[in-house]
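Quick one: structure below, then a few questions.
Apart from one protein chain that is not included, each protein chain of the complex appears where it belongs.
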Amino acid sequence: MPKMNMVQAINLALREELQRDKDVIILGEDVGLDGGVFRVTEGLLKQFGPERVVDTPLAESGIVGAAIGMAAYGLKPVAEIQFMGFIYPALDQIFSHAARIRSRSRGRYTCPLVVRTPYGAGIKPPELHSESAEALFCHMPGIKVVIPATPYTAKGLLISSIRDPDPVVFLEATRLYRLIKEEVPEGEYTLPLGRARVVREGNEMTVIAWGSMLHRVLQAVKAVDAEVIDLMTLRPFDEETILRSVKKTGRVVIVHEAPKTCGFGAEISATVAEEAMLYLKAPILRVTGYDAVMPLAKLEEHFMPTVERIQRAFEEVMKY
Amino acid sequence: MPKMNMVQAINLALREELQRDKDVIILGEDVGLDGGVFRVTEGLLKQFGPERVVDTPLAESGIVGAAIGMAAYGLKPVAEIQFMGFIYPALDQIFSHAARIRSRSRGRYTCPLVVRTPYGAGIKPPELHSESAEALFCHMPGIKVVIPATPYTAKGLLISSIRDPDPVVFLEATRLYRLIKEEVPEGEYTLPLGRARVVREGNEMTVIAWGSMLHRVLQAVKAVDAEVIDLMTLRPFDEETILRSVKKTGRVVIVHEAPKTCGFGAEISATVAEEAMLYLKAPILRVTGYDAVMPLAKLEEHFMPTVERIQRAFEEVMKY
Amino acid sequence: MSERIVNSCEVKWLDVLDEKGNIDESLMPPLSAGEIRKMYETLILARTFDQRALNLQREGRLGTYASILGQEASQVGSALAFDKADWIFPSFRESGVLITLGYPLPMIFQYWSGDERSLKAPADLNIFPISIPVGTHIPHAVGAGFAAKYKGDKIAAAAYFGDGGTSKGDFHEGFNIAGVFKVPVVFICQNNQWAISMPREKQTASKTIAQKAFAYGFEGVQVDGNDIFAVYKVTKDAVEKAKQGKGPTFIECFTYRVSHHTTADDATRYRQQEEVEAWKLKDPVLRLKLFMHKKGIWTEDYHKGVEEKAKAAIDDAVKKAEAVEPPDPRDMISFTYEKLTPRQMKEIRDF
Partner (left out) sequence: MSERIVNSCEVKWLDVLDEKGNIDESLMPPLSAGEIRKMYETLILARTFDQRALNLQREGRLGTYASILGQEASQVGSALAFDKADWIFPSFRESGVLITLGYPLPMIFQYWSGDERSLKAPADLNIFPISIPVGTHIPHAVGAGFAAKYKGDKIAAAAYFGDGGTSKGDFHEGFNIAGVFKVPVVFICQNNQWAISMPREKQTASKTIAQKAFAYGFEGVQVDGNDIFAVYKVTKDAVEKAKQGKGPTFIECFTYRVSHHTTADDATRYRQQEEVEAWKLKDPVLRLKLFMHKKGIWTEDYHKGVEEKAKAAIDDAVKKAEAVEPPDPRDMISFTYEKLTPRQMKEIRDF
């Protein structure tokens, strides 16, 4: 089986879905001839032509808005937003329309749309190229949110997202694009949305992460008996897997890159505090980015949770 | 002292600030001649003229974007967005710019901007006129979020918001606009941002709410020994007051109108689970809107937490 | 080295039928007497609907309602230019469009009483649910047109919006994308001179709204929106053009909102009654009536019959709308996704 990095795995998923289903089309800035600024869509224009791999004007709201119309008409558009910081102008289309077309039309129209965008820090880019704003989408009914942490899961989750009848925001950690290689099968396989993955079994604490932070967590847990959960889908999220683990371990540490306040860690913590309070041995800790604007290159590394900060949280919960 | 409803109290705050400070200006759709669709800005055009009470074209991103430029230049703009559902097109300006001008320019430029908008259900309007999306703003560093629940606090908080050197999203519950009257002093008084208000003292549980839900909570608590906190400022929120109360009561119920997942209740719950776990006697419960799109008139009442649902939560926490 | 003109544009105005009911034969679209009667009957139906909606609202039997009074010719005339296969993206002030396209009348009442089920268009109509956020549906029409072109379907997409809608960023992004990809779409602006309290001259400094199309490399035309023949003609041409693969057209229907913005509004706060009175003289229904009278296809009897039929249809629609069972509260949750989420499965048990 070929070893692939995440860029290759996502590219393969797109390629296979384009091939399988004529209703799948790709659109976005520089996705065609340029193959996307991260080369995720490399070669797709050549293989599928400009009708299916569409370079658009520089207009994020227009891109998502047009994709909503395409999806309602019967296509399965996969829109790329070049960096997550540039999805903000499309929030109105995502919140006011993509999320609501099904309920507004009582199922007459749907929005089988995927919005792919690179997120998170790690490549020392200019401002607004390192956002980790997943929680915003998790608050909005009608939207699904998927964040893969590995090439293998990226492919399976992206295929599921494309086939999903509802709008999915699919976030790809820039930091991971070329960081890890693993075996990724060619040909169809899917991973169900809404299910988490227990990456490592353990008994003394449950550590929950997604995307690039999963890898920091895996570095950090080496010396502790921790169960590690890769959440993969944030909305709807896999409460069952989390609660099962928490009931076993009694301790919870949640790690994310986004600022702490109202990050998705809050939702996980609140869910545990609501559903498994009696099993808890220790405070639920969140290790997160700071309540601050993501800085530029020189301070970038200081913003993200470090292995040390994560380990300090482990020590803290083990005090109980 | 005159008795006023919230519309009058807010109008008075605007009037007094316009009078006190020539740098304060008001802008938005229909805020001038029409006095705003809720008449909150009634009479201000006549008193202060079209240079200071500015009817704008129908362009929310442009309104907020221009207001950011005005604020940087030295004015203190108070922008009105007609309904919270129409703030989504301005999220990019709020998140990418208003929130960051200070940190981006290392303090050279600031953004003393208030964005006022009516929020929440209760007046059976068309779609997107009943949003309660406060949590989105609470996740964004650089923004402050204020939600008054009474005419008196509305006036004091709005004056503080206008004078605050950072951008404030000021949310006014449409349901409350004309619901309650109370004594509101003419002349200057301010309430500090970031401080909650204990509305009712109690010992057996802490109930936290804001805006229109506070009044449902006050109806619901009649038969229980509950401490009720009106949060007033959601970002930055008053952890101290909450934790002090929780440490006393050991039980927490949070009530909000927004959908549950990733609502601001999650942040409060997570903060308590992090900081006061050992004091807790019961699961932390959230009584919230459903994870669904806010419905139109015929189903509106079904969406919001009812007194019965809130009381059920009280019974539930009292089981422990 | 030079100072020279590198491009220029002209904005065309069209009217066919004047206020006295005279037409310019050379501009008149080919229409049979039957078709003209259909126009008249649809105008009357639309106006009857509108009056009834206003009455029902006053009686507390309907929620907030946005009147189309004065705009009937813009709406009916343009809507008649579309086929059932075309995709229509309306805003909230398009009852006349919906009626013309055959949207079930009871459902239109149901909508204004706050019932989402009314937005589920019948299977044979490609009508998108009404967009409440102004102008934001423009890119949807562009996307649908794009998709139709991609699939080889010979249809047109259309977006309806107001003069206020032209100030929105999505107007710009949608128009620009439509121009670049020569999408088969017709943009129809109901310039009714007001956006709530904002008069047209303060909404934008451009002399016409139609000229905004020049920015996107396609044609914009201003048409007398109270002249049903002119509106029909330019829309028909635009629809044909779209179907021939010649790209988008922007139509500005120059008309007037005779009533308040909605039943929640009081227009006397911000505009002069003289202005309203002047526009009432340009009434689109009267104008067609005068024309038909001259042609001998309008009589008092004919008119009475039309009105009675309209009234009966509206009576029936109101009865049906009011007989509809209230919606199931579970509906508000169960249409969020194709399948309920685990959390929603718990939530729905509240009902």
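Note that the chains take the letters A, B and C in the order they are written out, and that residue 1 is the start of every chain.
Methods note: a residue touches a chain if its C-beta (ideal position, glycine included) is under 8 Å from a C-beta of that chain, and two chains touch if they have at least 3 such contacts.
This is a predicted model, so every value here is computed, not measured.
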item: Interface with the unshown chain - residue positions in chain B; value: 25, 51, 54, 56-57, 59, 61-75, 77, 89, 92-93, 96-97, 101-110, 141-142, 144, 165-166, 194, 235-236, 239-240
item: Where the missing chain touches chain A, by residue; value: 29-30, 32-35, 37, 55, 57-59, 61-62, 85-86, 88-89, 124-129, 260-261, 290-293, 295-300, 302-303, 309
item: Contacts of chain C with the absent chain, listed as residue ranges; value: 1-18, 22-24, 27, 167-173, 176, 179-180, 182, 202-208, 211-212, 214-218, 222
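Going forward, only the chains that are shown with their structure count from here on.
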item: Interchain centroid distance [CA atoms averaged], chain B/chain C, Å; value: 36
item: Rounded Å distance between chain A and chain C, as computed from the means of their C-alpha atoms; value: 40
item: Per-residue overlap in chain C, given as positions that touch at least 2 other chains; value: 116, 133, 136, 169-170, 331-332, 335-336, 341, 343-344
item: Touching two or more other chains - residues of chain A; value: 61, 89, 92, 96, 103-104, 141-142, 235
